[in-house]
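To start, the structure itself, in structure tokens.
Left out: one protein chain. Kept in place: all the others.
By written order: A, B and C. Residues from 1 in each chain.
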Amino acid sequence: MNTIEELLKDAPKTPAQKYSAKDFQSDQDVRWCPGCGDYSILAQVQRVMPELNIMRHNMVFVSGIGCSSRFPYYMETYGFHSIHGRAPAIASGLKIARPDLQVWVATGDGDGLSIGGNHLIHMCRRNLDIKILLFNNQIYGLTKGQYSPTSEFGKVTKSTPYGSVDHPFNPLLVALGAEASFVARTLDRDPKHMQAVIKRAAEHKGTSFVEIYQNCNVFNDGAFFTWTEKDTKDDNVIFLENGKPMVFGKEKNKGIVLDGFTPKVVSLADGKHSMSDLMVHNERDTMLSFILARMSSFPDLPRPVGVVYSTERPLYEVEMSRQIQDSIKKQGEGNLEKLLNHGETWTIQ
Amino acid sequence: MNTIEELLKDAPKTPAQKYSAKDFQSDQDVRWCPGCGDYSILAQVQRVMPELNIMRHNMVFVSGIGCSSRFPYYMETYGFHSIHGRAPAIASGLKIARPDLQVWVATGDGDGLSIGGNHLIHMCRRNLDIKILLFNNQIYGLTKGQYSPTSEFGKVTKSTPYGSVDHPFNPLLVALGAEASFVARTLDRDPKHMQAVIKRAAEHKGTSFVEIYQNCNVFNDGAFFTWTEKDTKDDNVIFLENGKPMVFGKEKNKGIVLDGFTPKVVSLADGKHSMSDLMVHNERDTMLSFILARMSSFPDLPRPVGVVYSTERPLYEVEMSRQIQDSIKKQGEGNLEKLLNHGETWTIQ
Amino acid sequence: MAKDLKNLDDVTIRFAGDSGDGMQLTGMQFTSTTALLGNDLSTLPDYPAEIRAPAGTLFGVSGFQIHFGSTEINTPGDTCDVLVAMNPAALKVNLRSLRDGGIIIANRDGFNDKNLKLANYEKNPLEDDSLEKYQLHIVDITKLTHNTLESLGLSNKLVDRCKNFFALGMMYWMYTRPIEPTVKWIQDKFKKTPEIIEANTRVLKAGYAFGETTEIFASRYEVKPASLKPGRYRSITGNEAVAWGLIAASVKSGLDLFLGSYPITPASDILHELSKYKNFRVKTFQAEDEIAGITSAIGASYGGSIGVTTTSGPGMALKGEAMGLGVMLELPLVIVDVQRGGPSTGLPTKTEQADLLQAVYGRNSEAPIPVVAAITPADCFFAAFEAVRIAIKYMTPVILLSDGYLANGAEPWLIPDVNSLPDISPTFRTDPNGFYPYSRDEKTLSRPWAIPGTPGLEHRIGGLEKEHITGNVSYDPENHEFMVKMRQAKVDRIAEDIPLATVDGDTVGDLLVVGWGGTYGSIRTAVEAKRREGKSVSHLHLKYLNPFQKNLGEILYNFKQVLVPEINLGQLSKILRSKYLIPAVSLTKVQGLPFKSSEIENKIDELLSKA
Partner (left out) sequence: MAKDLKNLDDVTIRFAGDSGDGMQLTGMQFTSTTALLGNDLSTLPDYPAEIRAPAGTLFGVSGFQIHFGSTEINTPGDTCDVLVAMNPAALKVNLRSLRDGGIIIANRDGFNDKNLKLANYEKNPLEDDSLEKYQLHIVDITKLTHNTLESLGLSNKLVDRCKNFFALGMMYWMYTRPIEPTVKWIQDKFKKTPEIIEANTRVLKAGYAFGETTEIFASRYEVKPASLKPGRYRSITGNEAVAWGLIAASVKSGLDLFLGSYPITPASDILHELSKYKNFRVKTFQAEDEIAGITSAIGASYGGSIGVTTTSGPGMALKGEAMGLGVMLELPLVIVDVQRGGPSTGLPTKTEQADLLQAVYGRNSEAPIPVVAAITPADCFFAAFEAVRIAIKYMTPVILLSDGYLANGAEPWLIPDVNSLPDISPTFRTDPNGFYPYSRDEKTLSRPWAIPGTPGLEHRIGGLEKEHITGNVSYDPENHEFMVKMRQAKVDRIAEDIPLATVDGDTVGDLLVVGWGGTYGSIRTAVEAKRREGKSVSHLHLKYLNPFQKNLGEILYNFKQVLVPEINLGQLSKILRSKYLIPAVSLTKVQGLPFKSSEIENKIDELLSKA
């Protein structure tokens, strides 16, 4: 048992009585623009936390820089508002040093995919047990409206008055390309869905990557309305459910079938297709996850939201701790005296 | 026509007579370890260059740091041995400024996927017309043998005496996750195949990503022998050909079929399966490309080599130049006088 | 009734309200009208760090200060004479900057309970005597605006948005400025929405009339035109000036401008500005991070463009390694650092001068880079132009230091005659005979610029030590030492190619105040004031921080004392002490704010009284 374990050995591990959302509200006044999608994300996270049955003092939210990265200030947990893009690296160091903590990363499409892209994919690859919430508003909010790596091609912004000429990242695809073990998408304007997804992410053992469509009503208002607003949502979103066929539409009268590897929308009304023809969701199917992720590249296809992929892989910090335990078993706790005197030495009388 | 165009207007664009491989050998003595796979890559590139019918002075090789990144010194073209991981960013700036040049990036698994991972995926996303040769030896060579982001889990190296606990990147998958428009793999020990792949990469319009299995005989000898050595190669490698079924094996008696989305090896000998059952390669099929890329995660599946994926997308530098030409057409060549005096001004008598 | 008309040399007004109240717009309108009248002026906006802080909060207050006069104006003003406060938060945050006896114009309707609470006022300051020592004018701006627009039947939200024009109208009346320019501006600006034109114009006029007719304002002021150099003027901010200076250099040199940049406050506006000028062939590349920003610029320079990267402190810290590469490659490159409050993320929207040592020393090993600093918003134009000139002529990275105060501050600018700009004539190597990538020009010590695409010049460069002349990789000890000293000598030699330093005031005396960068205005104002009092004090302001001008030492030694005011803990003073071994005294202020000239004046008095 090292000093830290010693120090914290009596600290409670689970709440005596269940927390309420309010217990996770810090004393800092929230400084996002009125109407910002970030408020909803904060609210949902605060609602989910009590469900996790983990002590606040064992939770840490790490962020970079951006409006989204202000998130930790508002959570009554440990919080770390770091520098731009580096949250995954800081969180990795923390998690490796302290596997006992539940570590979250709150980041944005700029923080997490522009300057921080490399740290993010390396964290996914290593599969540390850290949960990433990526607030995707397809814009740089805090710096007042430049396009981001997720902004659509041709987007007109402060830095692209003639329209951007960048092909955007597909965040899910980037995470899957880095072999993230949990990949999901949810919507700022669908509280229930977001809560469910965040809970799944929290429970997953490994790096959980959650893309959240977040409205920046000041610099990119309505970017996701097609998928978040009542009137258009049902016909443009597929709510993924493991083991269930992919149905959507106001009247649940449309579905997805595969033609070759390419998803296609079919009507369940025209008698030509039935439920049984539809693609069935399987969270553990790697290949399917790529197909689902790619759907967002096709405007005529609905957007899948929910848990796209989930699998188990060895956890970096667990393997590391195991190596340490093993070598302590084999060689005994390190002895400084021995270390300094081992190998070739000689004595001068 | 700007100053540079003016300056170079009389420079020949195509060789009067065809170059030979020798024409691409610089006067620098090659300083790789005897037996290093890099020699073969250098030789194949020098053999392919003459085929491209492009003037040497219009070719630039940009690299980062690493044994592999020494590459530009040995090419009798323009060469830029930059700093660790930044070659894609430097090449991007060069290509945007000078679309007339053919720009190559020579990098390693550490240079390109560790410190340089972010630049690399952003370049793929933007789809600049730059060709990346990634020398994958699954080790840090120049720094004398630490594991790299492509080293296998559990690898024992100088920095991991107890074995690494990192899950490695799959380079093809990373490139595909970033939506690279051309993705291929080849082998240092198969000159003909490498030449063919490099030629394809050179001819592709867009970011070409080529992973080259390269043997580091000093620090990671034999990492790829299963796929490169005569006796094992045929039974462990599939040479992809567009439109052709996926057959392999010394006697071409094995093939790949899909079960669900998961590839499976079948025998063509046991009468149960015939050519017509086999998966057929289609370079333009995005979903297929992910399946092929993922095959390397399954030890019992053969490794696909060749062009895994190829598609066309708008080129960043071309779109940028178009915006410039358009606005010159619309507003006329910029006039400094006008600029300084436009908008609100006032005169003091 | 007739009101008496007082004459003033200079006036400072601060408009303050909610982010949503349009105070920036109001201030800018007042500024352009004032400029048209021929006053000299200086302005400073003061935004909240938050994008849209909730209405009424202290941290949501947005201000705009303008200092104008019939005399030379060098700063936005230490304290203001008039404070327009649209709500309690605005009053609370800005009262400290109002001089005793100054005028407060408060929008009564803004001082409701909710807002008072948000600004944590126990009682309404308009109703107790806490503001006694000021001339308090309480006006129902919101109500009056609504009355004015009743008939138009606009939404309350829209009407509220017009109230800043009422305030502006009052100020126009109070300082006898015409409303026409703003009326005209409203007309173009809102072309598409006639009802808005109508509304804003009416409210503007109402505000003006209100001043005219009501009793509250006893007197009215006039500020005569300043005796400015005749010519055509415009108002320009530091960030605009940097962008235009770079474009000017591109035009003059005939080279395309390439900007590789990652957005960061307060530098982003340079990227925004440059991205507008595609017909100047400006290529702006919004990179994935600061490292890609600078390295892409290096790639572009290698290809024959003017490679530029723009950033602020934290981004600057990320570019160090690539700057070192630039030093080794000896390619032109301009690195613009718009300094902000630090360390780390610090105070992103506040100004500071604390990146000087980073600019001069912040790289591994001996990697000398010339450093140029702009001294006023408009000077950013010339500083940027000069940075490019040096970069190209000496084949070297050059760092241009600006700061948040210069970047957002504005001043009238006598538009230069394009032909008067020095020309920049890059020469590209084309002759393969006797070409060596690291041969050098005897005069400048710079190496040839040999760009890809040039037949017969195929060669290889990189970050490993270069052999003199050939540029081959070399680990030879003597060659390394030679090259290290050569790179240093090349930078030192630039001192031969820049104007000598000149002193404002006598060249010999008791005290020399040495400043650099954005403190020019406050120091000049302070020194002028003291000289008028007959004090033996002069002012030297440095634009060249590396190398220093040749005659700097000589000048320093001519004064009994040297004072170095800086918005940091004394960085220039460290360098001066080290190089010239003089006991320079440093005056520091690290509050994210420019110096008040009074602060400098006090220090001057202190030093001179001691002597």
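As a convention for this text, a contact is a pair of C-beta atoms (placed from the backbone, for glycine too) under 8 Å apart; a residue touches a chain by one contact, two chains touch by 3 or more.
All of these numbers come straight from a predicted model, not from anything done at the bench.
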**Study point:** Contact list for the unshown chain, restricted to visible chains
**Key:** A, B, C
**Study point:** Omitted-chain contact residue, chosen from C:Leu8, C:Leu158 or C:Leu464
**Key:** C:Leu464
Review point. Quick one: which of C:Gly341, C:Pro426 or C:Pro448 touches the chain that's been left out?
Key: C:Gly341
Practice item. Pick out which of A:Thr14, A:Gln28 or A:Ser297 touches the chain that's been left out of the picture. Key: A:Gln28
Point to revise | Sole contact to the chain not displayed, among C:Asp78, C:Glu352 or C:Glu601 | key: C:Glu352
Check your understanding: Footprint of the hidden chain on chain B, which residues?
Key -> 29, 31-34, 65, 67, 83-85, 114-115, 117, 140-144, 146-147, 149, 158-162, 164, 166, 218
Practice item. Against the chain that's been left off, what residues of chain C make contact? List them. Key: 49, 59, 291, 312-318, 320-321, 323-325, 327-328, 339, 341-350, 352, 354-355, 357-358, 360-367, 462-465, 475, 477-478, 480-481, 484-485, 487-488, 568-569, 574-575, 577-579, 581-583, 589-593
Exercise for review: Could you list which residues of chain A touch the chain missing from the display?
Suggested key: 2-4, 7-8, 11-12, 26, 28, 55-60, 62, 65, 72-73, 76-83, 86, 89-98, 100-101, 118-119, 122, 320, 323-324, 326-328, 330-334, 336-337, 339-341, 343-349
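We adopt the following convention: only the chains that are shown with their structure count from here on.
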Review point. Centre to centre, by mean C-alpha position, how many angstrom separate chain B and chain C?
Key: 44
Point to revise | Centre-of-Cα separation between chain C and chain A, whole angstrom | key: 40
Study note, to complete from the structure: Touching at least 2 other chains, the residues of chain C are 278, 288-289
Review point. Which chain A residues sit where two or more other chains touch them?
Key: 114-115, 117, 149, 162, 166
